[in-house]
Every structure is written in C-alpha cells, then in structure tokens.
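The complex appears here without one of its protein chains, the remainder shown in place.
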Amino acid sequence: MRVALAARNVGKLDALAAETKARAIACDAANPQQVAELFGSIDAPDLVVYNPSYRVRGPFLQLDPAEVLRTLTVTAYGGLLVAQEALKRMVPRGHGALFFTGASASVKGYAESAPFAMGKFALRGLAQSLAREFGPKNIHVAHFVIDGGIGKASDPRAAARGADGMLDPDAIAQTYMDVYRQHRSAWAFEVDLRPWAEKF
Amino acid sequence: MRVALAARNVGKLDALAAETKARAIACDAANPQQVAELFGSIDAPDLVVYNPSYRVRGPFLQLDPAEVLRTLTVTAYGGLLVAQEALKRMVPRGHGALFFTGASASVKGYAESAPFAMGKFALRGLAQSLAREFGPKNIHVAHFVIDGGIGKASDPRAAARGADGMLDPDAIAQTYMDVYRQHRSAWAFEVDLRPWAEKF
Amino acid sequence: MRVALAARNVGKLDALAAETKARAIACDAANPQQVAELFGSIDAPDLVVYNPSYRVRGPFLQLDPAEVLRTLTVTAYGGLLVAQEALKRMVPRGHGALFFTGASASVKGYAESAPFAMGKFALRGLAQSLAREFGPKNIHVAHFVIDGGIGKASDPRAAARGADGMLDPDAIAQTYMDVYRQHRSAWAFEVDLRPWAEKF
Partner (left out) sequence: MRVALAARNVGKLDALAAETKARAIACDAANPQQVAELFGSIDAPDLVVYNPSYRVRGPFLQLDPAEVLRTLTVTAYGGLLVAQEALKRMVPRGHGALFFTGASASVKGYAESAPFAMGKFALRGLAQSLAREFGPKNIHVAHFVIDGGIGKASDPRAAARGADGMLDPDAIAQTYMDVYRQHRSAWAFEVDLRPWAEKF
C-alpha cells in the first residue's frame, strides 16, 4: 500500500511520512486549485480519507465571522473539493472508498462551539449524500464519529484520562482498515468510536 | 406586532409587505456588513426567524464548487451572522427568540443534493449550539424541520400533491407563533412539520 | 370539550377530575380487556393522549426481570392497546389525533435505567409506525419528548431547580393543544420540550 499525506503545514507530517514511507504534500484543503494539484500529483487512489478541520470556540458573541467561515471552508467545503477530485478518479475505475472523519460535534452542537458543529454537521450531510449517490456506483463512502480525545498512551494529556482514555490513532486506523476491507454486501456507512470509559 | 422583512431581492417582498404592513429591507444574509446594517435599521427584535437558503443540485461531479460555497454561506454562515446581531440585542434585554428554518435535508443527505444537506445540516448544528448556550440566558432558540413542499392551496404545484399536500405558509407561521408563545418551563427546541399524507 | 381520564389508581385523579369536570375511569393500560372496556364506556374520542409509564431503575444486574417486563407492558404495549381501540374509532370517522408522551429516555438510554429506555424507545417506534400508517388516513399521530422533571412551580422539588426549572403541566398541555389544532398541511410528528435552562 502506497500512501500520500497532505497538510497545509507539510512539516508536521515529517515523522509520520518517515514512519510510513509516505509522500507528504502541502495542500490547503479549502483551496480548489491546490486540491486539484494534489490529486494531479498522485496516482488514482483506492482510498481517500478526509480529516481536516479547523475550529474556533468561545462565547458565541465574541466569535470573529471570518474565523467561522474558515471553519466551514476547511472542515466541510474542503471535504467537497477532495470528494470531487477523488470520485472523478474512482467512478471511471468502478471502485474506491471515501472516508470522512467526524467528531462528537458531528451529531451534537455544544455550547460555545457553534463553528465546529457547523463544519462537522455539514461534513456529515455531505457524506450521507455521497453514500446515497455513489454507493450504487461501487464507491464505499463512510463517516466516522470520533467521540473523544485522540492521542497515544504516551501523549502528555493521556494520564489525566485514565488507561486507554484517549483514542489511539492506530486503533482508529485499524477500524478504518476494517471498514475499507468490508465486503460490499455489508458496508458500514457510520461508525462511532470512543474510549471504553468515555461518557456519552 | 411590528414586522421587518429582509431579502436579497426586496421586490419579491412587495405583496407580503403590503399585506402585513411590514418594512421590507434589502439584505444579503451572507454579507456581514449588510446584516449589521439591517439590524442597525430596526428596533431590537423580540423574535428573529432565519429562513434564507440557496441550493444547487444535480450529479455531484458536475457541481461548481463556487456555487456550493454560496450554498454554505447563504444557508448556514448567514444564519450565524444574523444570530450574532440578534443575540447581541437580546442578551442585554434578557429575553428573545431566535428560530431557524430547516428542511428534510437538515436530517438526511439526499443523493445529488449534497450542497443543500451541507448547508442545512450546518444550520442545525448552529441552532443546537445556540440553544445550549443561550437557553439558560432566557433566549428561546428553536429549529424547524420543514419536510415537504411549501405552498398555498392555490399554488399551481399543489394540485398534483392532493388536498393540503403542500405546507401552507400560514400553517407553518401558526406553529412558529405557538412555539414563540411557549412558557419557558416547556420550550421546544425542534419541531418537524409535514403534510398529513407526506411520506417520511 | 369533554374529557375522560383513566388511571390504574383512580383515586389519584380526584383533584384533576374535579377541576376539569372530567370522568375518571379505572384502567390498567396493559390489560387488553380493561382498555376495551374503557373505550366502550366513552364516546368516540377526537384526541387520545397516552402517558402511562412504569419504571424500575438501579444497577442492571439487580433488576428483577418481572419488573422489567411490567415496564415494557405498561409503557409500550399499553400504548399499542390504547392505539388500537382509539384508531378503531377514528379511522371510520375519518379524523382524530393520537398523542404519545415520551421522555429523555425515548432517545437516549441512560446507565442504570435500561427498562425505562426500553419502554420509551418502543413507544417511540410505535408512534413513528402509526404516524406513517395513519397520517394518510387523516389521523394526526404525534410524539412528545418530555426532557426534564414535570411539576408546578409550587412543587416542593421545584425550588432546587431554579425558576421555571420543571416543566409546568399546563405548559405541556398548551403545546399538546397547539399541535392538536395544527392545520393538516403542516402537522408535527415530534416535539421535544424542556425547561429553558435544562442541560441537554
């Protein structure tokens, strides 16, 4: 399996790229031109995962509208741009998988966190719509509700949350791979993941 | 009750403004400056209803990203702009109501209609978040899922849908007023409305 | 409007019956024979509201299965019995309304409260199914999610919850009447009600 990683700040990908022998590519997911270039620079993908999000939080009346707009464009509109480039390549080949990473905020709008809810709700709406349009074209579209903090056991924030109290990225990845390998007679659209002792 | 109506194309409001003796004000809800001017030109409101939406639909791979972005900004980001201006005036007075008009697409992403789902899902996330933040400040935030076509019995499209097969705008308005008049010990957050014989 | 009230323990209805000049009738909602007799003793109703519930809670491993079964039969199966008798009379007349009272537990299964969740989830499934079958027969089926404690301001438990911190029964009743009076072009199926400052 060959992997390409993309991020606005490609420096952040160094360790992961080294570990996975993946290519790291700079890309702002909310920029149509950059997304097109990203896909132009790689082979037609079998699986595309959309993780990007941007968030501002705090008392609603203090939010800067420009920052909220950025939340919407990175978290949701970028998902649309990436989905178009990905599906453009998957549909002619007759297969592929397109996964979207959501959050607790995908299904619940928390106080003082409207922008993140707006972005993640929107991304879920996109994913549902794409699943209904492209499932019958043999493209597996799925949405994951990540309900909790993400971090390795070695993460400094982990101690306060008890053993296995943060979602280990490798554990999340395992479930993504499990879903990717599902037989098409029984595809999951939505999976929620949270640590065993997480309140929900 | 004094009413102000706003729309991008203010000419569309003529008949309604005449009927209700309301002021009609031109405003693009996705434009922060125009939204601020709108609220600056009226008295502090007791009830604000956010209806605007914009939609493009069709096969996903043919969607123009700029049009999708417009869907998001009019349908959801505009709701945030209006909510900020409205709440800025309601919170100091210690009361008010802020209602958002959703659609079937608020809770289900239909095939070939991703942009509308993105906008309406996002608006619902906004409404949930605001209800949680501003309910305890005595502001009634509610979200309505309008599940069906809207039109008077005289609407040319109504005949094909059977008697009372489209949501009468006056019937919708009645429920909005009912919810506006609710005692705060029993506020509704979400109400779904559809014609009696509508499939759902 | 003439009202009939039913409860297992009819003595509990004395005050309410006196206040509303309603008939009070003893009936165990989970008993088919008694439900049939109840409906046989009154005129064909325009509106029927199903409120009964029974609950046991506590650590799951300590629950008595017989008590759990009672939760299911009173909370959900009784709703079915009442719905059959009510609809039997409404369908031939071509109109009527059938309302079900749910709870927070209708949409969320809380720890140490499985039986109540089972009963209230089941009742909601019943209500959805009936709305889809009988809406097109001009019967308005609706379900209300009552999310909070119910009590008058004078209730001894109210003080601890702050002003209007419990759902006033009259406020709930007002919304039920509002929904009952809805024009059939815009019927609500589900309304959630909670005190203004309630966490959700």
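Each chain carries a letter (A, B and C) given by its place in the written order, and its residues are counted from 1.
Definition applied: a residue touches a chain if its C-beta (ideal position, glycine included) is under 8 Å from a C-beta of that chain, and two chains touch if they have at least 3 such contacts.
Every value quoted in this text rests on a predicted model; they were computed, and no experiment measured them.
Participant: Name every shown chain in contact with the chain that has been left out of the document.
Facilitator: The chain that is not shown is in contact with A, C.
Participant: Of the residues A:R57, A:K108 or A:R132, which one touches the chain left out of the display?
Facilitator: Among A:R57, A:K108 or A:R132, only A:R132 touches the chain that is not shown.
Participant: Decide which residue listed in C:C27, C:V68, C:M166 or C:A186 touches the omitted chain of the complex.
Facilitator: Answering carefully, the residue with contact to the hidden chain is C:V68.
Participant: Return the single residue from C:L13, C:A29, C:V48 or C:L130 that touches the missing chain.
Facilitator: C:L130
Participant: Tell me where the left-out chain touches chain A, residue by residue.
Facilitator: Counting over the whole complex, chain A touches the hidden chain at residues 132, 135-136, 138, 140, 153, 164-168, 170-172, 174-175, 178, 182-200.
Participant: Could you list which residues of chain C touch the chain missing from the display?
Facilitator: Touching the missing chain: residues 32, 59-61, 63, 65, 68-69, 72-73, 76-77, 80-81, 83-84, 87-88, 91, 105, 108-115, 117-134.
In this section, only the chains that are shown with their structure count from here on.
Participant: At the interface of chain B with chain C, does the proportion of residue numbers present on both copies reach over half, so same, or stay under half, so different?
Facilitator: Same, since most residue numbers here occur in both copies.
Participant: I need the rotation angle between the copies chain A and chain B from a CA superposition, between 0 and 180°, in steps of 5.
Facilitator: Answer in degrees: 180, to the nearest 5.
Participant: Please work out the Cα centroid separation of chain A and chain C, and write it as a whole number of Å.
Facilitator: That gives a centre separation of 41 Å.
Participant: If you average the Cα atoms of chain A and of chain B to get two centres, how far apart are those centres in Å?
Facilitator: Between these chains, centre-to-centre, one finds 29 Å.
Participant: Can you check how far apart chain B and chain C are, centre to centre, with Cα atoms defining each centre and the answer in Å?
Facilitator: Inter-chain centre distance comes to 30 Å.
Participant: What are the residues of chain B that contact at least two other chains?
Facilitator: 132
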